[in-house]
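For this depiction, one protein chain was excluded, whereas all remaining protein chains were kept in their positions.
Per-chain numbering from 1; labels A, B and C assigned in written order.
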Amino acid sequence: MKLYEYLAKEVMGKHGVPIPRGRVAASPEEAEKIAAELGEVAIKVQVLAGGRGKAGGIAFAATPQEARDHAARLLGIQIRGLQVDRVLVEEKLKIDRELYLGLTVDTSARVPLVMASTEGGVNIEEVPEKYIIKQHLDVHMGLYPFHGRQLARRLGLTGSLARQFADTAVRLYQVFREYDAELVEVNPLVVSGDRLVAADGRLNIDDDALYRHPQVPRTHEGTELELRVKELGLAFVQLDGDIAVMANGAGITMAVLDILASYGGKAANFLDAGGGAAIEPTARAIEVLLATNPRAILVNIFGGITRCDDVARALIQVKNTRGIPVPLVIRLVGTNEEAALSILRESGLTAFRSMRDAAAEVVRISHGPGGEL
Amino acid sequence: MKLYEYLAKEVMGKHGVPIPRGRVAASPEEAEKIAAELGEVAIKVQVLAGGRGKAGGIAFAATPQEARDHAARLLGIQIRGLQVDRVLVEEKLKIDRELYLGLTVDTSARVPLVMASTEGGVNIEEVPEKYIIKQHLDVHMGLYPFHGRQLARRLGLTGSLARQFADTAVRLYQVFREYDAELVEVNPLVVSGDRLVAADGRLNIDDDALYRHPQVPRTHEGTELELRVKELGLAFVQLDGDIAVMANGAGITMAVLDILASYGGKAANFLDAGGGAAIEPTARAIEVLLATNPRAILVNIFGGITRCDDVARALIQVKNTRGIPVPLVIRLVGTNEEAALSILRESGLTAFRSMRDAAAEVVRISHGPGGEL
Amino acid sequence: MAILVDEKTKVLVQGITGNQGAFHTSQMIAYGTRVVAGVSPGKAGQEVHGVPVYETVEEAVHSHGANTSILFVPAPFAKDAAMEAMAAGIRVVVVLTEHIPLHDELELVAYARQRRATMVGPNTFGVISPGKCKAGFMPSVIYKPGPVGIAARSGTLSYEVAATLSAAGLGQSTAVGLGGDRIVGMSFVDALALFAADTHTKAVVLVGEIGGTAEEEAAEFLKTMDKPAVAYLAGKSAPPGKRMGHAGAIIEKGRGTFESKVKAFKAAGCAVAEFPWDVPNLVAEALKDR
Partner (left out) sequence: MAILVDEKTKVLVQGITGNQGAFHTSQMIAYGTRVVAGVSPGKAGQEVHGVPVYETVEEAVHSHGANTSILFVPAPFAKDAAMEAMAAGIRVVVVLTEHIPLHDELELVAYARQRRATMVGPNTFGVISPGKCKAGFMPSVIYKPGPVGIAARSGTLSYEVAATLSAAGLGQSTAVGLGGDRIVGMSFVDALALFAADTHTKAVVLVGEIGGTAEEEAAEFLKTMDKPAVAYLAGKSAPPGKRMGHAGAIIEKGRGTFESKVKAFKAAGCAVAEFPWDVPNLVAEALKDR
C-alpha cells in the first residue's frame, strides 16, 4: 500500500528525517493560509502516482494569493487518471543538488538493500546502474551510522553533509523496519545550502503487514472493480480484453491468459479464485466477472484442494439466481471431477477436460457473434 | 542504577506486563485516598533494598483508615539503613502460586539469559539450581513467543496461564533491551486465579547506558561520600579501615587493599584514580581521602599513561593549599618517575619504589600513634 | 533417490489441530508419510489421527526425532513457529502459509542461514517425493515415481505440468514448490543444486513466472549442471506493474520480464515450453539426447 507523499513525509519527519516545513491543504483557503506562514511555497498534488511534475501537478507560488490560485486550479483536476483532492503546501527549497536515497528488499539476495545516488530527482529506474550505489544489509544487524558514512563517501559528500546523510540513512532504515515497508524512498534528497532535506518521500507498506499498522490511514489503488474484488479477498487485475477468466492459482491463471493470447483471444481480467475456495466466494467471483460485460467466460479449474464439485455448484448457483448471459466455457479436472461433471450435466452445462480445447473454444466464441451455450 | 519498585512496574506496565492496580504515595492522606479506590491493599515501602518484607516494610490494610495508619507508620522510618519517603499502595492480590521470571546477562556465555522458576517469592539466589530454568538468547534474535512457551512448559504451566506467561516473557525482554537493563526481574510473578500478575518488579539499568535514558528518574545509592566521589568520575568504595588508599587502576587498587590486609592493616576505601588523571582531579581525589579521617594515606602509582610528576604536583598542591594532616606514604614508579621524585624532595616528601615497602610502612604507621610526616 | 524428503523423513506438523492441519495430516499419513508428531500451543496431550500433539517443537523433536516440519499456522504466528522449528534443530521447514509479512520473511531467511536449515516457501504447496513422502497439500494422485525433478513457483500450474508428465509416463523424483512470495527460503538455484546431486533425478522441470530474477539465476546455474532442464514460464501476456496473484509475480522497473527469463534459459541451452502440455515432449527429447 502506497502512502500519500504528505503522510510518508510525516512519518519520516517523526523519525528525524529532515523534511520541508509545510502542511496538506484540501481547499484554496487552507493553501493560502499555509503559504502566509511559510513565504515562497511549492504546491504539490497528492496522488498515488509518480511523474506529477511532468503532468503539471506541481506549482510554485511567491505570495499567499498565488498559492490560493494554484490550489484552486489543482484541486479537482485529474493527474494520471487520479482525482486530486489534496495538495501539499511546503516551503520552496533552494536546490543545489538532488540526491537519491532508498531502502527496499533485494529479492534475489533476500536481504534489505539500501540504494543511493548523486542522480536524484528522476525516476531511479532511469538512472544508469553505474550511478547507483547499492549495499546489502543484514536484517538482524540493520543499518549502522558507518553504512551511512560509506554511502556518503561513495557519493562524494563531505563534512556536515556527509554526517547528515549518514544520520538520515539510519533514520530512514528505522522507518523501513518499523513500518514493514516494501520501499522507502527520498527522491530527491536535496542539498540546500548546508542542509539536506527530503524534498519528496515515498513509503510503500507491505500489504501483508498492514494488520500490524492500524494507525496508518488506508489508501486504495486500482479500478472500482479491483477494489471491490480485493474486499472479497481474491487476487484480481482488470485487463482490456473480452474473455472473462477465472482459474485457481496465480500461475495457472497467468498461463490461461498467455494461452488465450497465443490463440488470438484477449482476456478481460486476471482472477485467481485461490485454492480451496468454498461455494459462496466462488459464486461471488463469477458475479464479478459478469460485471466486466465480457463476450464469454472461461473457468479453468485444476482441482487439488479446490473440489471440482464445489466449483460446479457455485456455477449453477449463479446461473440459477442471476443468470449468466454470456457463453460459459468450463474446464474441470482433479478432485471430485466426476461429481462435478454430473452436477453440470443436470443443469445442461458441459465441461472440457483439456485446457487446450477449452481455450480454443472460448477464443472461437469471443471472435464470433456470441450467444447462449 | 536500580529503579524503585513503583517505577520499574510503571515501565513494565507500559510494555504490557500485567501489574497490580495501584499508585505511589508520599503521605498518609494519599495512601488513604488510593486505598479508598482499590479496596483491600498492600502497602510497600519504596527503598532500593531487597528483603523489605522481613524488615517490616510491607503491610496490608482492609480499610482506607488502616492504609492511612500503616502509611503514617512506615513513612519516615528506615529500612535496611534507607529512609522511607514513599510507599506503593496497590490492590492486595490473592496469591495461588509464586513464580519467578528474570532477564539478565550471562557474562560467561556473553549472551542475554532468561531465568524462570516455580519457586518465586524468595531471593532467586536462595533457590536451588535445579528449580531454576535458564535459557540463553541470541541478542540479535531476541526472545520469541516460542521461548516463552518453552519456559512455561518447563514450569508446568498450561492453558491460559502458559499463554500469559509466554506473552509476559516477550514483553519483559522488550523492557530489558529498550532500557539497557542489567537485570529485569518479576519476583514473585503471582498466579492469582486465572491471571498472572507481576507482584514485585526490579529494573536495574546499566550505568554506562544511562545517557540514552534521560527520561528515567535517577536514583542514588551509596554513602554520601561515595556519591560525592562518583560525581568526580572516580571509582570509589568506602570501607571501614583507617588507611586511605589511592592507586591508579582497578586491579592494582584491589591488590593494594589485599596487601594491606595481609600485612595486618585495614583500608578505609577503594579509590581508583584512573589512568592518565590530570593534576586537578587527582588533587580532588586526595581531598576526598582526607574526608574519611584516616590515620594515614597510601598513594600507589604505577605510571603508564599516568605521569608520576603530575601525581607529585597534585600531592604538593593539596599539601600547600589545605594541608595533609596525616602521614602520607607514597610509592611511585614509571613514567616521569625521576621528575616526580625531585618535585617531592623539594617539598620535603619522599617516595618508595617498592609496593611491598610502602605497604609495610603505612601499616606500621597506622598501628602507631600517628603524626605529621 | 529424492531431494528434501523421502521415506525416512520424520515429519512434524505445526498447527496440527486446525482444520487444514488436521485434514492434511490425514492425507499425508494416507500417502505413507511418517508424521511423527504435531505441535499446537494449548492443545498438548491430544491426538490428531493418531499423531500425538505437543506444546513445543523441542518436545516433539526430543520425543520423536522429527527432522522436517510443515506449518499450517496463520500468517501472524508463522514467523514464531518457523523460528521455533529451526531453533529446535529441524533441518527442513516447509512453510505453506500465505501472506506472511515481507519483513518476517527476511528474518526467517536470515535465521535459516544462521542455523543452516532449509526453508521451503512461504506460500508453497510443499514438497513431495512420489511414493515416499508427501509434505504439503498437493493432490498426490497426479504424481508418479520417476526421474524428473520439478521446482515450481506456483502450485496449480505445476500440478498441470506434473499431471502431463505422469500421463506421458515421466514420473518424478521430487516436486518442490518454492512459493509465490517475493522472499522465499529456497530458490530455483537451491533446488537445482539438490537435484544435481541426486542420483535418481535425470532431468529437471522448472515452472517459473514473471517477477524477480530467480529464473535468470537458475539459467546461470544450468550452464554448469550436467543434467538437462526444461522450463515453462507463466506471465507472457501480463501487463507490467501489476501483481498477478503472487506477491512475487510482478514486472517492476523493467525487471522480471518474461522475455528476460526466456532469453536467459535459451542462452543456457534450456528448452522453454510454449504451452504446459508441451513439457513432456521436451523432457523426453532432452532425456533421449543423453
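Assume a contact is a pair of C-beta atoms (placed from the backbone, for glycine too) under 8 Å apart; a residue touches a chain by one contact, two chains touch by 3 or more.
All figures in this text were calculated on a predicted structure; none of them were measured in a lab.
J.: In the intact complex, which of the depicted chains does the undisplayed chain touch?
T.: A, B
J.: Which one touches the absent chain: A:73, A:92, A:149 or A:177?
T.: Considering all chains, including the one not shown, the answer is A:149.
J.: Looking at B:100, B:270 or B:352, which residue reaches the missing chain?
T.: B:270
J.: Who touches the missing chain here, B:34, B:67 or B:259?
T.: B:259
J.: Write the list of subunit A residues that the hidden chain touches.
T.: 141, 144-146, 149-150, 152-153, 158-159, 162-163, 166
J.: In terms of residues, what is the contact footprint of the unshown chain on subunit B?
T.: That gives, for subunit B, the contact residues 105, 107-108, 110-112, 124-125, 138-140, 177, 180, 182, 206, 208-209, 211-212, 235, 237, 239, 247-255, 257-262, 267, 270, 272, 275, 302-305, 333-335, 355-356.
Rule of thumb we're sticking to: only the chains that are shown with their structure count from here on.
J.: Quick one: which pair of chains has the most contacts?
T.: Greatest number of C-beta pairs in contact occurs for A-C.
J.: Quick one: report the Å distance separating subunit A from subunit C, using the average Cα coordinate of each chain.
T.: Distance between chain centres, rounded to whole Å: 27 Å.
J.: How many Å are there between the centre of subunit B and the centre of subunit C, using C-alpha atoms for each centre?
T.: 55
J.: Hunt down the residues of subunit A that sit against at least two other chains at once, touch-wise.
T.: If we look for residues of subunit A contacting two or more partner chains, we find 140.
J.: Check each residue of subunit C and list the ones that touch at least two other chains.
T.: Residues: none.
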